[in-house]
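Dropping the structure in here first, questions after.
Heads up, one of the protein chains got dropped from this complex, but the rest are sitting where they should.
Lettered A and B in written order, each chain numbered from 1.
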Amino acid sequence: MASGKQSQTIADHIEASGISRRRFLEFCAMLVAAAPAGLALTTPASALQVARKIGASRRPSVIWLHFQDCTGCTESLLHASRPDIADLIFNIISLDYHETLMAASGYQAEAALRQAVDENSGKFILVVEGSIPAKENGAYMKLAGQSALEVLRDVSSKAALVVAIGSCASWGGIPSADPNPTGAQGVDSILTNKAVVNLPGCPPNPYNFLSLVLEYTAMHRLPALDAYHRPKFAYDRLIHEDCPRRGHFDAGRFANVYGDEGHRQGWCLYKLGCKGPVTHAPCSTLHFNELPGVWPIGIGAPCAGCTEKATAFRIPLFQTVDIHSITPPEKFPVINAPAGSVGVAAAATVGAIVGAAATAVVIASRRLPDSKQIHALQKPEEISKPKSKEIDPEGR
Amino acid sequence: MSKAWERSVPVFDIPILTRPFVALCAMGIVACGLVLYREIVGLGPASGMNDAYAWGIWKTFNVMALTGLGSGGFAIGIATWIFGRRRLHSVMRTAVISSFLVYASGLVLLGVDVGRPWNFLWIFVPWRWNVHSPMLEVGFCMPLYTAVPLFLEAIPPVLEWIHSRCPELESITEMAEGFLMRIYPWVLGLAFLLPAMHQSSLGALMLLAGNQVHPLWQTPCLPLLYVWAAAFMGFAFVSVILMICHLLWNRSLDVDVLREMSRITAWIIATWLAFRFADLALRGRLPLALEISSPSALFWMETLSLAAAALMLAVASRKRNIRLAFQGSLLAALGGLLYRFDPTTLAFQPRAGAFYFPTAIELLVDLGFLSLAVASFSLLAKVLPILPASNKLWHVMEAARWNRAILHPRQDDYKQYVAAD
Partner (left out) sequence: MEITRRDLLGGMAKGAATVFAAGGVSSVARAESSPSEEKPQASKTAIAMLYDATQCIGCQSCVAACAQANSLTPDTKLDRLHQAPRDLNDTAKSVVKLYKPADGSPYSYVKQQCMHCVDPPCVAACLFKALKKEAGTGIVTWDGSLCVGCRYCEIVCSYHIPKFQWHGVNPKIVKCEFCKERLAHGNDPACTSVCPTHAVIFGKRTSLLDEAKLRITKNPGKYYQERVFGEREGGGTQVFYLTRAPFEKLGLPKPGNESIPGKYLKWQKRMYSYLLFPAALYAVIVFVTRKNWDRHEKHLKEEEITTGLRPQL
């Protein structure tokens, strides 16, 4: 790893390394796209202005530690769509220690870490990839005889900023999935006294990492963070809110089964278990590898919610989630909606009542005397039932 | 003056706990259970009311239509006390008690229907009243009428009963009766004024609905038509009650009184119909009645049944035809009910696509409370002196010394005492 002269600004260094200015401006444009709002670095919003700001700063020293990781976050940083962009990245940041990329191993690696930490003490940005096993006092992972816990505590004590990149470092990730045999935890659970910025994702978008680091280096400030210490410029919107397939959701067009007509048409993946409605991440607007459409939903795979501790590796992939922010659909109510109906029981009751009443009326009507019968009686003013036997005023 | 109906006598020879009575009470208990269900779940699941038809049969039928039938005390009272038809005195108690029971059941159902009944306590705070609201007039006047003049009119049979059963309270009952006799004209005044006010206000309720009520019914004279209809409905209902009591309990019928009632009812209906048509003609709405449409069919159902009723009652009165009087009174009651019910539901169209039909629960609650009213009437008529009869029957009853236990249950034997002369 080149430990590089820190006295040079980034602009000088880029020029010295022979990377074209155009590439650099393209890179700055990607940064603006990654954080249109919420970063002092990109507020002026023109790539040129961003380039000027970055160019005037010194290359930040980055020490990158791996713990229980798959190296996916590093891969995401490296998997630029063109090789020269990868080249560019390593001329903008000074990657002073990185186990995957460095040539050294064994004692040389140990020495390299010690040297990188000592030389940049108090100034370097510590990037942690992977979760830290805390069970049995950290016995599940040892680096050069020291437990992961000790290494982390040791190195972070000298860091200017700690960035937990990826879900594993942010909250535990895959290693922390049930039953979590190693007691895997995120960095901020271990370093309770140190400010840690989390960049969850599996992997997270590398441009968010770069924006964060450059904001810190060039503007000497951290962006606004949310309750989980995630930068708001990247993590304050749900996938569902900005999803390109949102129109299909609002119009009620869903893929119901993998490979069905709706799936082929690119319809909403909600019913296949998309976790977009509960996942905070920038993927809807910032795809991967600098290429549009390179992200899960873009290729027809429902979002797995990889940034969220409550969702990723916890809720089954194909289980649908609740929508928390309910919004109107593309369907409209008609001017006069139908209301009210006749129940079967009600109709039967009415029928019974009417039937009973009609019968009673007919019977009563027949039993009452008409004028002929009245005139036939002796005393027309007074009526009672016809006499059936002789009158006997005495007896009963 | 005829001698058939001279004083009120209880139905002393029929036991109270008959099978029909128990059945009626059982229906009432079912209704109470259903009301509990309504109170717990709300009006929506228990009834067919919806936002377009916000009023269901509990209000539109039991309060707005049925209390017309319960206007016997009002209508017959006016005929007796203001127009001096002395012959109708004998049926006043029947009219008052039946009115009281119809009003009581109507008010109970009104209480079941409203969604926030605890706020009705504001009725005791006059400065909270919206004095121009017809609903306030109804909400204030109906309970007041039932609780004061109707109640006081209904008290004398009770006082009589106490007087004869509890000799030790004789002085108190006599004092009460004396007091009642002194204030009676003032009570009667209220008994005629208050129903005139609220029966007309029941009509005024639908005025504010404007052109949501079909023009064949909507008129500024709606209050007048409602109270006028209450008049003939009251008469018709009391006639029907008396005739049914004759059939069920072998009470004698006074042909002259029934003739008079039929005649008066026929006249009220005839003038009502004339006024209705005049009103339609003056407002230019008669052509609507001549269209072929459901509202016009409804209109003619009302009109023809009432016209037929008036005719039947007129003929019955002249020819002494009791059967015709019964049928005519029933038609008059039904026609009146239909008229008062129509502007609230059948001729009320708030918007296209809306529809209302009561649920089984609504119908059973209605039926249950009306059954309770009928059962109450049966109970009261058997215990208190309400139904009119001859003095002879009174003596028979006295001979049986108000003691039902020693009475012979066979009805044949009783008859001879009535027919003998």
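The definition used in the following text is that a contact is a pair of C-beta atoms (placed from the backbone, for glycine too) under 8 Å apart; a residue touches a chain by one contact, two chains touch by 3 or more.
As the structure is a prediction and not an experimental result, all values here were calculated from the model.
Student: Quick one: which shown chains sit in contact with the chain that's not drawn?
Tutor: Even though it is not drawn, that chain still touches A, B.
Student: Using the touch definition up top, pick the residue from B:A4, B:M27, B:L150 or B:A196 that touches the left-out chain.
Tutor: Residue touching the chain left out of view: B:A196.
Student: Of B:C32, B:L144, B:L169 or B:L207, which residue touches the hidden chain?
Tutor: Per the contact definition at the top, the residue touching the missing chain is B:L207.
Student: Under the stated touch rule, tell me which residues of subunit A contact the chain that is not displayed.
Tutor: For subunit A, the residues touching the absent chain are 249-250, 252, 270, 323, 326-329, 331-337.
Student: Residues of subunit B in contact with the chain that isn't shown?
Tutor: Its contact residues with the unshown chain are 6-8, 39-45, 49-52, 54-55, 80-82, 84, 86, 89, 93, 113-117, 119-120, 122, 128-137, 139, 156-157, 159-160, 163, 177, 180-181, 184-186, 188-190, 192-193, 196-197, 201, 204-205, 207-212, 220, 223, 350-351, 385, 391, 394.
Here, only the chains that are shown with their structure count from here on.
Student: For subunit A and subunit B, what's the span in angstrom between their mean Cα positions?
Tutor: Going by mean C-alpha positions, subunit A sits 67 Å from subunit B.
Student: Can you check the complex and tell me which residues of subunit A touch subunit B?
Tutor: 336-343, 345-350, 353, 361, 364-371, 374-375, 379-385, 387-389, 391-393, 396
Student: Can you check the complex and tell me which residues of subunit B touch subunit A?
Tutor: These residues of subunit B touch subunit A: 2-4, 48, 50-53, 243-244, 246-247, 250, 252-256, 319-324, 326-327, 330, 351-360, 362-364, 367, 390, 408, 412-413, 415-421.
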